[in-house]
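With one protein chain removed, the remaining protein chains of the complex are shown where they sit.
For clarity, chains are labelled A, B and C in written order, and residue numbers in each chain start from 1.
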């Protein structure tokens, strides 16, 4: 039962927005152009730096994993514009809910690459401090974080309203929340409930879909007959379809959406059409399910290359800039590698402290048992020099 | 956090189809009129009979429940056109997946009213034979049946294809499946997955939503900013919004959809806008959450009255017909009541046979224990004349 | 002190928690204008406003999942699941998110939320309205589970659950919603996670919780007439379980019967039996016996009394225990 051509399909009529075309030339888009008009060349250089840094760290991640230094790595290659372009316009006070591939988002929020690697080295299920970076930990159960994002956004609205009602309105822009997820995750039931709740409560949440065409081996055509941005109208909110390899388009669409959210107009959905240029994870082998031609085709649409050409040709940025950035990125990657290799494993006993906030009789008892048991081994080792030292290490 | 006016809402542009207007006059609808053109007056009389029978049995259900003869009753008053109009155009070979309020659907499929009452008398969780009527049992967990309907429809397609491939194509129209659910259920995650799967596999399933404006006390505005039919486009299939109190419109929309399904063009969604004129169930008190004015307003849109006026004024059907139908319905209701009162409770021990199709050591052991235990009571009763006879009865 | 039904004690407990902490808010289907299908939240929307009592769209994952976000944001959300049998659409959120977010973040994020689930049978209803799924949640670390059996506990446990920085599920014994009892609004009964010996005895112990507690008490009284002194423990907390109290009792009485509405197979009775047997092995005069429902889906109302253990089945188990 393949699911490609659908006789009864109702085609989508959504515009696909684009500002920076495949040749690095800026095109006009009635809706989005105003939202990218004021971007300076310095800002473009920042975006370039962020995108290339993410790619460089990504490569280092794959290499570390190949060398057995990470339990897994999730490559983001190809999605740098979608990620950097959507998070760059946010305020630090905006809460971000990533899925599990948004490394560029994390770096842009200030998470040091090595800190993120704690997750992939199997040392932590979280990694960074969510409060410090206003960035939720990665969520692996597809789509589950979308509901958390909506709830958090509802809370932000409630806070603002409470402050207004109490006569001391909050300063600054209203907060916005971004929920990232993929084309694959979009078909999970919880994502639907997230959209329903967000629409019902006008939650200031941006549903940001990176449609990278694949959900492991499942092609987008299996997931949907139409672009995912089409779905938003079914909930009565706006959906934008944007070239996700176009950093300007993504920035502009995100700014447009964030403004709307901050005005209290409720959720917006952005579908950024991009491509996962690498494997799903280091455990994956994409040659099993997709053609080299497709990869090559998307290779020509590389978001970084496009911005590079734009910087060079339109803004006359010289080679020195690109070389410096590459060297800086190399340095960051080297430092990250060193930091990762120097990380010491966590103590298992600390797990007993992380699960409950308040005292818990069973956990306390099991903690004591565990320590007793470990002590038994140490005692045994001391006396018998047995070979069970490595137990559980 | 009320959820009524949404600054950022994108309004739906869907047409609301109607054939039989509030005055019982037939209007022209470019899409649907052809699908109602050939309905004869005899057929209209049949539809009237079915609608009024359902209403009469509904009243008897409430009365039986009030008298303690049912554990619960779920009134359908107001939804007769939506139910009869959507099931009447089906073939017996089409599989129907109701929710829990589709009594008119069940009767139209041939389920004797008393057989349906077994469910509401607390004698059975199923009631009728699903294979005999090609009608799934009621499903109470909101929306869960929509996935079953999609799977069943996928199976129907597979069967047809297998027959074609083997050189002996099946006779007759391709089968269609209807999944009924409510405005409230539409927001459950499983319904989303049902639509995704149906679209992906071109499943010949009609998602038939009776939007009766309320989900117990939750008004439709909390569920959605836009008509639910709008959602279909987000999955790339067609959604029709129809006046659900207009029997002709519902019949025509359903015929249109069934034709499309049978052509292999995949799912269609119909939202029939109607009103639950009674309580959610006999355990409910709608005065707690809705206004009398609203009820009155919808009272004027009564689907049965509309058809009656149409039959009288356009087709000159005389009073004798209506009187006969009323008398026949009374007789059916009386018979149903008598049959219900005569029903004997099931034997608990039979429950042990219904759960697994094949032998099961634990169930066998517990069955034996149960019988032993019961036997112990009988023995005790015989010898001691104790008062524990009623245990568990 | 006032005399309240369990339902009204919950209402009062919720109201007090909302009064004392503006961050407490309620989410659920039909909990606002209608006051809940059991009227447990009656009046709260009128009193605290629609921004604190949310009549949500229908979606249990939505209710629980948005509550996670609200909790992380600093609210104290209290979710109502309308009936036990409708918890499962939220099962993923509860099991993989609510329970695990704190551990995932190594304690950096707490999820102080409460999930209220009316549970249990013998209410003469239709499928999915009478189940006792507590064991399906107790197995998952990160959750806490309380179940009151009386008005006083009902009043306090709601507040204690809401005040707790961990997620707490409260299984509310719906067939006891109309059971009246004294509520002492001044003095909290103390640690909600401690079991209570509610009837002292010396010959055997019966452990029960929620709706089965009155049945256990009746069994103790009936046994007394036969000259047996039966101790009754109301477990109160199902995760964690206060094994110290149960073990201490069994060490004294030498016999234990556990009664619950959930099916015996895979129910929490097994956990209790196993752990108490381990801890009181040399004190046991008889194996721990369990009285629960059969390994069958909850049956239609007409025969539910055969399915859910009643006084006689508890007494019969006590007899079997004494026969060892």
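The working rule: contacts are C-beta pairs under 8 Å (C-beta built on N, C-alpha and C of every residue); 3 or more make two chains touch, one makes a residue touch a chain.
Just so it is clear, the model here is predicted, and its values are computed rather than measured.
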Interface partners of the hidden chain - shown chains only, full complex considered: A, B, C
Sole residue of C:8, C:23 or C:295 that reaches the chain not shown, by the stated touch rule: C:295
Option from B:25, B:158, B:326 or B:341 whose C-beta touches the chain left out: B:158
Candidates B:24, B:130 or B:264 - the one touching the absent chain: B:130
Touch criterion as defined above, residue of A:61, A:184, A:266 or A:303 at the omitted chain: A:184
Interface with the undisplayed chain - residues on subunit A: 1-2, 71-72, 119-125, 140-142, 184-185, 187-190, 215-218, 222-223, 283-284, 288-289, 345-348, 351-352, 355, 362-363, 366, 370, 373, 376-377, 388, 391-393
Positions on subunit C contacted by the hidden chain, ascending: 85, 88-89, 91-92, 95-96, 99-100, 103-104, 127-128, 135-136, 138-142, 239, 262-263, 265-275, 277-278, 281, 286-290, 294-297, 324
Touching residues on subunit B - with respect to the absent chain: 124-126, 129-131, 136-137, 139, 141, 144, 146-156, 158-159, 161-162, 189-190, 192-194, 196-197, 200-201, 350-351, 353-358, 360-363
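The rule is short, and it goes like this: only the chains that are shown with their structure count from here on.
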Distance-maximising chain from subunit C - centres being C-alpha averages: A
Rounded Å distance between subunit B and subunit C, as computed from the means of their C-alpha atoms: 35
Where subunit A touches two or more other chains, by residue: 154, 158, 189-190, 192-193, 196, 200-201
Contacts with two or more other chains, residues of subunit C listed in rising order: 51, 54, 56-57, 59, 61-62, 89
